[in-house]
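Here the complex is missing a single protein chain, while all its other protein chains stay put.
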Amino acid sequence: MPERARKIRVSCVLNGSASSFEAHPMARLLDVLREDLKLTGTKEGCGEGECGACSIEMDGVLVNSCLVPALQAQGAKIRTIEGVAIGESLHAVQQAFIAHGGAQCGICTPGMILAALNLLARHPEPDDAQIREGLSGNLCRCTGYMKIFESVVAAVRRAETGA
Amino acid sequence: METRVIGKSVPRKEGREKVTGRARYVDDLSFPGMLHGVTVRSPAARGRIRAVHFEGDIPWHEFTVVTAKDIPGKNCIALLIEDQPCLAAEFVSHPEEAVVLLAHHDKYLLEEARRSVRIEIEPLPGLFSIEDSLAQKEIIWGQDNIFKSFYVEKGDVDSAWARAEFVVEGTYETGAQEQLYIEPQGMIAQVNGAEGVTVWGSLQCPHYVHKALMILFGLPRERIRVVQAETGGGFGGKEEYPSMIAAHAALLARKSGRPVKIIYDRAEDMVATTKRHPSRTRHVTAVSRDGKLLAMDIDFTVDGGAYETLSPVVLSRGTIHAAGPYACANVRIRSRAVATNAPPHGAFRGFGAPQSVFALERHLDRVAEAVGIAPEELRRRNFIREGQTLAVGQVVKEKVDMNALLGRAFELSGYHAKRKQFAAENSDARGAIKKGIGFASFLHGAGFTGSGEEYLASEVAMEAMADGSVHILAGSTEMGQGTNTIFAQIAAEALRLDCEQIRIVQPDTAHVPNSGPTVASRTAMIVGKLVETAATKLLKTLRDSGFLREGYSAEDFSRACGEYITAHRELKSFVKYEHPRDLHWDDQKYSGDAYGAYAWAVYVAEVSVDMRTAEVRVNDFVAVQEVGRVINPVLAAGQIEGGVAQGIGFALYENVVWQEGRMVNAQMTNYVMPTSVDLPAIRVCFEEIPYGRGPAGAKGIGELPLDGTAPAIANAIAHATGVDVRAIPVTAETLLEMLEAVHA
Partner (left out) sequence: MRAYLPAYEMETPQDLAAALERLAAESGVWKPFAGGTDLMVLLEAGKLPHKKFLNIWNLEELRGIEVRTEHVTLGALTTYAEVQRNETLAREFPLLCRAAAATGSVATQNRGTLGGNIANASPAADSPPVLVVYDAEIEIVSAGGARWVHYASFHTEYKKMNLHAGELIRRIRLTRKHAGWKQYFRKVGTRRAQAISKICFAAAARMEAGRIADVRIAVGSVAPIVLHAVRVEESLRGQRPGDAVLQAAQDALSAEITPVDDMRSTARYRRQVARNLLGEFLEVLAG
């Protein structure tokens, strides 16, 4: 039997609430979220930081949760897709993804929405190049991205008009 | 025609679950006591299995270990035939072929164990190219390495050569392409005495998996149950391979007595599962002085990999589409699928057509050049029209106007002006950027080929509930393309209800009838029509019962359902596909009505080529198509845009690097698909001519965009650089070499 090291306890703020878990220090935050904390909205597409399906927000910046060791989540503020809607009330970006065809198979969608939110936090009124750049770490095989761009633009317009 | 919901972009039925992360994909499911399973694979491409060694510091007694000996029924993944083993027993025929299965509750220990199994193989020489397979350097399948061949003949090709002003020849190649759905494949299985075998998974065709498991386990129909979980993209990649993973998970579950989950990681998914068939096409074309196609002699070969799987069907579609939307009196198509020692190539959106259409549309630009006319002029002089006959002998009975599609595509793309402008700008020899514009015109048949739909005999059921909600029961799957939503629209339209009142029952072989596989651009047109018919029947029953008045409201409908069910217990309808009597197909001659309907299209690509790096960028893309009535414009445009994006990948980026039958760049870092900054604006335009036999006039759409994208880009690159592109993907490396040759 191979040697086993001890697990550690990690405390963080997850989707606005204090949370703690036990994990191997180098366990992927992705696995901790999905398996230990049962937040399966964050997806795994490649396990190498390439596809962005596991994107979450950590201390205000976008990260690939497959590349974050559990230990580094200590004290962090984390937001996953489960923390985007308020109750049953969807965020404008989520509504726009439904209305404008931004989601097809849906597997990239949680990560894509986190990336879109992060983009809008940095550029509240992004131009086409900024949208493309901001989402370029999130691969989508279904849409060809056009409807995703339209969804982001629609969400911005919605925020502007307050509609 | 005035419609309620057809033609409207109603929101995706399962959209809310998807944007909130609540949609449950297979890896999101968990069962009490569940074990994880992994597959130990062949290190060699071809050879005899000498021994399997379980080594290392591993508590092997804790593991469930399955080999071919543990298979209760037949050791095969039943598809068209039963040649592919579920687990290799004596021989391996491709790298990464499954040999041993392991299960354990600890995922991490399981990986350590997987590394500690050593499969000892006595190697045999393998075949790794179409050429070597055809040359029969080894015989690895049947008598001649050929899975299937077709011969299509129209008119008399050989009589045409003498009359021809020009004879143009060329050979074209396309590479393997990975489907690259973002959700890797996975399955969970549970086996127990009472219920038999149940699997949940990411899949396109529940009834394919069902059939494979029946034969593998030797169990009757009712003891196998297949449930589709939310599926994160398929594109053909989850058509046949899920049967393999389901079989593996079920064997482990049977032996361990526990539920077993197998989820492939990206590397395993890429290295072990199917890809688009690599192809080679040779064209010899006879043309008159005025650019009429006198004869087309086409020789089309696809690399099927180590087992037959779906290769005959892929070859069939590729063969039928090889001569395109042109009226040529004399056509001969010879085609074959050959065996090599690579993992079997399989279904991928387009299904053989993108390969043969690439060859044809690239070739026709060369033909036009030989004749000395513009490429569009050559097409115009040969486009097929209503009443004319396609290569397989099918008389086109639909309204078709390829000229109009071409005109529209040229107008939207500014084709003529740009063609001139780029030619002038490119003549400056020192310019670092060359621009080009090119196009492809093509067709794609919807539904299964020939008598395929007749054999499938798809079924759909519908049930209304006492509260007035209407359930659609079908085996057709949602994997992002919009099945749920368009089915709801079709039913809602026929019943004069809103989409919210329609519910799609989760595909589960225990509860839904077999509406056939979700492939071949058949779901909207064929199954959608069955949904429409089922709705019409249901409505008639309700009307005839006297519970529902004319000009009813949604409330009236619900009340009537309640009253009917109180009186008659249930309100259901059931329909089965009936093949139109006027569609005839001869499987022996391979001729007749290949498809009930075709989608027709012209795509235009504009590219720039950086002459210093040979990098190609697609700057603009216009996709004009006629697909019958569009059921949901947002979803339909999404299908085309996504398909074009995959086509751009096929043309420029996606290069499988092979080493003795094994994909060596099996990471998303090294097998690159386009990101959001690599794609142009993709502009989609639908011309709508309602198709009488489609639901509300719809035809198929899903595969179409894969056919024309790559040749349009290749033709644009040729226009930009003068390089005679013969193979895709056009990587910067290959283009640089071609540019050097042109300028040498």
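Just a few scattered comments:
Labels A and B are assigned to the chains in the order they are written; within every chain, residues are numbered from 1.
Operating definition for what follows: a residue touches a chain if its C-beta (ideal position, glycine included) is under 8 Å from a C-beta of that chain, and two chains touch if they have at least 3 such contacts.
Bear in mind the structure is a predicted one, so any value in this text is a computation, not a measurement.
Of the listed positions A:64, A:94, A:109 or A:143, the one in contact with the omitted chain in the full complex is A:64.
Only one of A:40, A:80, A:118 or A:151 touches the absent chain when the whole complex is considered: A:118. For the options B:28, B:299, B:508 or B:615, the residue in contact with the chain missing from this view is B:615. Seen across the whole complex, the unshown chain contacts chain A at 2-5, 24-28, 31, 47-50, 52, 55, 61-64, 66-69, 71-72, 74, 115, 118-119, 133-134, 136-138. Take chain B: the residues that touch the chain left off the picture are 107-109, 111-112, 115, 265, 267, 432, 612-615, 617, 653, 657, 664-665, 669-670, 672, 674-678, 732-733, 736-737, 740.
The rule is short, and it goes like this: only the chains that are shown with their structure count from here on.
Per-chain CA centroids place chain A at a distance of 30 Å from chain B. Chain B meets chain A in the complex at residues 9, 11-12, 14-25, 27-28, 57-59, 109, 112, 179-184, 230-235, 265-266, 479-482, 634-635, 637-638, 641-646, 667-669, 673, 675-677, 679, 681-682. On the side of chain A, the complex with chain B involves touching residues 1-2, 34, 39-48, 50-51, 53, 80-82, 84-85, 90, 94-95, 97-110, 113, 131-133, 135-149.
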